[in-house]
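A single protein chain has been omitted from the complex, and every remaining protein chain is retained in its original position.
Think of it as A, B and C in the order they're written, each chain with its own count starting at 1.
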């Protein structure tokens, strides 16, 4: 992943968050507080601006700036979580032209940060339910020698499946957990936005 | 009008207010504050109770008790107005078996009290628009020698016409006046209840 | 419209019972519908008595206490109280120094208070009446019911109440109250109608894109119905109506401003409105000496707000700042 792709990825996330804002907020309104779409839209608009004014030198810089900006601008649960995901991944992504395997390493570090902060397990009905299979698919594709477009495509599919898998679950973390059994039957908004993030990666990769 | 008729009149008002409560309140909701039906219902329920516990000796007593009770229990504009109408009429009605002409004299004293208190003229879109023609009809019938049933019937018809005549008017008194031109096209609730009061008189008179 | 109530008939008594339970400093006579101070009025002090239909809480009972009202008479919802209440209140609080009736200008309120004043006079109680009629949405003329009393009622009760507390005589207290009223103008807008407990629907139907402009505080429709628009435009229109009528409020004037919620409007929106009011008055060279933002003179569950601007003599500000201790207005004590 070169710097152009990294920037294209972040721009693609911003575009798809803009397009999917209302859907995310609707999902969050069913089992949360109806702000997830707005939160990410505010965040990625700020990321776009930050990257425009402070151009990053490496793909890792792009992700660090993305993460730091999300932490400073989003708030809520998703701000620190996605912020830490991108920040930790960016810090690990020291290569100037990272391979798919490098990217998988970096994002694993990001996932570790998310899990450290939120202590969610797979099955708790959070973004972790989409992140975890996405990163497994990314690593598997990288190990089998796939290029970035192919690996990203596999990750995007796994993330989407992971997001869909949250529908029947009862939430154990985040606001949706307050609903108890009533959280069942709804897709987790954070898992849905994670799926959008990997779809954007696949788009940016080509 | 003997005491039995006087009591029957007040009871008939109470019954028709109970039945027409929602209609009066609906009229008041269009151009007032949606309480006229409740106000009169509260008042005449209390009048019923007062007459049951403190039996009146003369027709005049019945009306005085009615008026005093309305003043003590209704509040709003209609409480003092109807209260004064009945109180002043009752005080004038000193005869033990008043003729229709005596009743017309008494109710004229009541109307004078209403006009003194509220300074409304015919055409201001208030209860005065129904009271005034009703009392004119009552007096005319009495002067032409009609008995109470016939005189009351004439008064009831005139009151109903007077109430209907308020529909196109723009209110100049009471809450409806705040609406300016928007008060046009609605029947005045107090004029409507005045019509009910005279219909009740016709019923009670037989 | 859902409400916390048991039956519509018991609503007022149940609510007054809670008021009494919450505030030991109040004596709430539920039977006679009279709220007084538990500790009474200090010897020789003039007593302010107010009242009106219920549904405007905290007005009036929430303003009974040191430095403000001596008693309040809550009527039925949106219905003026009856003379018996005011008479009982006046008898309970008169120290011999006399009683000031603060009356909002509605036909019913005026007639009932007038009757009470007559009866009180018969009983040897000296009564002065201050009529509040600040609402510029209503055309004032001798051929109409005249302007309604709305937000300025709070200002009259606070300022005249402070005058009574410091020991001013009956005539002086009443005069101060009348001057506060004369210096005040209000205008209100409703975004939604209110629903009376027990009623099956709101006082009027208001579509999602329309507002009622120039409403009173009794859930009645306003002077006109208009399209919903940005807050700054609504506030500009409200202030234009107030300023057009408030001829002697000019550059260099001081003002006391109340931005009042009608019951269902979030405080965040009221502050937004206040910000615009302050900017408009600043443009006119008017200094806001004191302000209040919140729900003070409400109309049940109506969403909307009223703006009251009182041209403030120095003495008004001084009396405004005097200590007050009531359930819903308190400072300095």
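The rule is short, and it goes like this: a contact is a pair of C-beta atoms (placed from the backbone, for glycine too) under 8 Å apart; a residue touches a chain by one contact, two chains touch by 3 or more.
Source: prediction; values computed, not measured.
Judged over the whole assembly, touch between the missing chain and the shown ones holds for A, C. When the full complex is taken into account, the listed residue touching the unshown chain is C:58, out of C:58, C:149, C:177 or C:221.
Taking the whole complex into account, chain C touches the unshown chain at residues 1-7, 11-12, 14-22, 54-55, 57-58, 62, 191-192, 208, 211, 228, 230-232, 234-235, 263-276, 278-279, 291, 293-295, 298, 300-301, 303, 305, 325, 328, 330-333.
Take chain A: the residues that touch the chain left off the picture are 25, 29, 31-35, 38-39, 42, 71-81, 117-118, 172-175, 177-180, 182.
Simple rule for what comes next: only the chains that are shown with their structure count from here on.
Ranked by separation of Cα centres from chain C, the top chain is A. Averaging C-alpha coordinates per chain places the centre of chain B 32 Å away from that of chain C.
Centre to centre, using the average C-alpha position, chain A and chain C are separated by 54 Å. Per-chain CA centroids place chain A at a distance of 75 Å from chain B.
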